[in-house]
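Missing here is one protein chain; the remaining ones are kept as they sit in the complex.
Letters A and B mark the chains as written, and numbering starts fresh at 1 in each.
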Amino acid sequence: MVQRKKISKSDLGRWLDSVAEKYELVGPTKDEEVHLFGPVSSGAEMDLEYSNSLIPPKSLFFPQVEGLFAFHKRGKEIELEEAKPLEKDRVVVGIRNCDVRSLSLLDRVFLDDLEDSYYRERRDRTALIALACPTPPRSSCFCTTFGIDPLSPEGSDILLIDVGDLYLVDVVTERGQELVALGEGLFTTLTEAEEKELQPPPVDMPALDVGELKERLDALWEDGYWDKLSLPCLGCGICTYVCPTCHCFDISDVGSTSAGIRYRCWDSCMYGDFALMASGENARPSRRERMRNRYFHKFSTFPSRYGTGYACVGCARCLVHCPGGVEITEVIKDILGKEGVSDG
Amino acid sequence: MTDNIYLPSIATVKEVRPETPDTSTFVVTFDDPEVSDSFTYRPGQFAELSIFGVGECPIGIASSPTWKDCVEFCVRAVGTVTNAIHDLEAGDKLGVRGPLGNGWPTGEIEGKDLLFIGGGIGLPPLRSLIQYVLDNRERYGEVQIVYGARSPQDLVYKEELKQWEERSDVDLAVTVDVGDETWDGPVGFVPPFLREINPSPKNRVAFTCGPPIMIRLVVEALEEMGYAYADIVTTLEMKMKCGVGKCGRCNIGDKYICRDGPVFTFEELRRIPGALEA
Partner (left out) sequence: MQDRLRETVRQILGGGGMAYFIGYAEGAEPHRVVPCFVTEESEVQNLVWGPLCVQNLSKYVLRGRDLEGKVGVLVKGCDARAIVELVKQNQINREKVVVVGVPCQGQADPRKLGRVLGPDLERVSRVEDAGDEFLVTVGEESRRVAKEDVLLDKCFHCRHPLAFEYDFTLGDVVPFEIEAGEPEYAAVERLEGLPLEERRAFWQKQFGRCIRCNACREACYACYCEECIFDRKAPRWLDRPPLLPENELYHLIRAVHLAGRCIDCGECERVCPMNIPLSRLYKKVQKDVAELFDYEAGMECDSVPPLVNFELDDQGPFM
């Protein structure tokens, strides 16, 4: 049962400061004109007047670099030391609903029947205070295409909605209530009049009709479209790094055979050597295959494997940051518009 | 397997048996008896072997789960990790994470005649199933093994081949691409060799593993001999990393080789876009 309260903008900072006493507070901070999620010691350090972060908050649950365990060799004996758990539970403030949705998609990968304990711990011990978007936060956004509602509290513990001088606060979960309780007196319930007046502006974002996207895409496996689409791709991997649903990683050891750490770090299927084997065989030897694989993963094989909707949340980070001008919305439109085999 | 899917168990090398100039069998036992007891696997599953400080790599389990006291891996020295494994001697330790993957369909093939077609280093993954079948012999029909390697030196499990040769309930045929003075057996590639032998597809399931080109030609031959794709089973080699279906490396179509495979029938492979191209 979602409870709606309100808090003034000035009181929000005070509440977050009291949250920071008990939890590790995480929010968007600005650095060289780029917003990133990181730990902050007070509400004032956060910049909530932002569109979205460059690196999505998946980095808080699936960090770019993560030590898995340390190893020590003494004589012939080998000892393994697991990574330490988080010091404190965390509260993430300012996460957008596209990114909230991405977490539920990543959950299907990391929390399947072979559960990833690192992701599990971070996920369980992190509360989400989402921030509803002014719609859209950027003209490139298209989350509504995937059924995401910027004003919905789904998937979060609390949703904040900016309505001018104050925030509406939708408290969803028990954990959300515990957090709100830390700001005793700062939150007030709405009067009946306020319930009517303080309405967030409606969502204004046209949605593409992607009902047939998978079906049409599946028919294009052999199509020459991918040769053309991959021409401007530089193979840099930015799209995979800024994508909230991308989850490919590499596992490697650093140190020596006597002592070191096994870690995992982000990797990209767009890199030429991603599927390259020691024998020299490469499952996706050219940009064409890799480009095709990316779109198939998002719009066909991920949904097929996990029984979810499309593995894209319409944040358009890939579109905004691709140095070669590859635009996912145009690809979707192209796929929807195509009848099948093309001239190549 | 521990609760941490990325954490290997420590195992000790009991014995190293050279098989060919670049391949050796490593017989290992787990240091922790609890792990030893709980490490139950199906033929065809694999494990991620760790040389800490160098890395991890996926290797098929070559022993049969009917052998209780140890686990065997047959490793070819081809990359950084496998070369480091080859530096191990008896008494040295390594990490073993597993068992992983789906394994051969041992239940579904009961009562059927079995045809194993291996090439070179493709024999060890088949061998786990062969040994399992031989240890449960009465459950299965004919066992026919067709095996080939580049040269007599490159034949893996030379001693076992002799044992299988001597068994009356196994039909073994071995060929080499190029013979030498020690070799008085057939000479020639596996696919034409197989065609000559021409085992009937009736009630028979074919298992094949070896270099990609051999597999392609073997499957062609089997098809022409009347085998259905659903009755031709292989184990895929793709770049794997985490082994637990998360890192994306072995992802092809909507499958993860490390979870939905590495064992697949060709009927399943045919339905995965890009699988048969790889």
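We adopt the following convention: a residue touches a chain if its C-beta (ideal position, glycine included) is under 8 Å from a C-beta of that chain, and two chains touch if they have at least 3 such contacts.
It should be emphasised that the depicted structure is a prediction, and the values quoted were computed from it without experimental measurement.
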Full-complex contact with the absent chain, from A:Ile238, A:Cys312 or A:Ile335: A:Ile238
Residue among A:Val2, A:Leu86, A:Ala181 or A:Val254 touching the omitted chain: A:Val254
Chain not shown, touching residues in subunit A: 31-34, 54-55, 64-65, 138-140, 228, 231-232, 234-238, 241-242, 250, 252, 254, 263, 265-267, 273, 319, 321, 323-327, 329-330
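Basically, only the chains that are shown with their structure count from here on.
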Inter-chain centre distance, subunit A versus subunit B - centres from mean C-alpha coordinates, in Å: 39
Touching residues (chain side subunit B, partner subunit A) in the complex: 3-8, 10, 50-56, 78-79, 82, 84, 91-93, 95, 212, 237-239, 241-242, 244-249, 251-255, 259, 273-274, 278
Complex interface listing, subunit A residues touching subunit B: 68-69, 71, 73, 76-78, 80, 82, 109-110, 112, 114-118, 218, 221, 247-253, 255-260, 262, 264, 267, 269, 274-279, 281, 283, 289, 293, 296-297, 300-302, 304-305
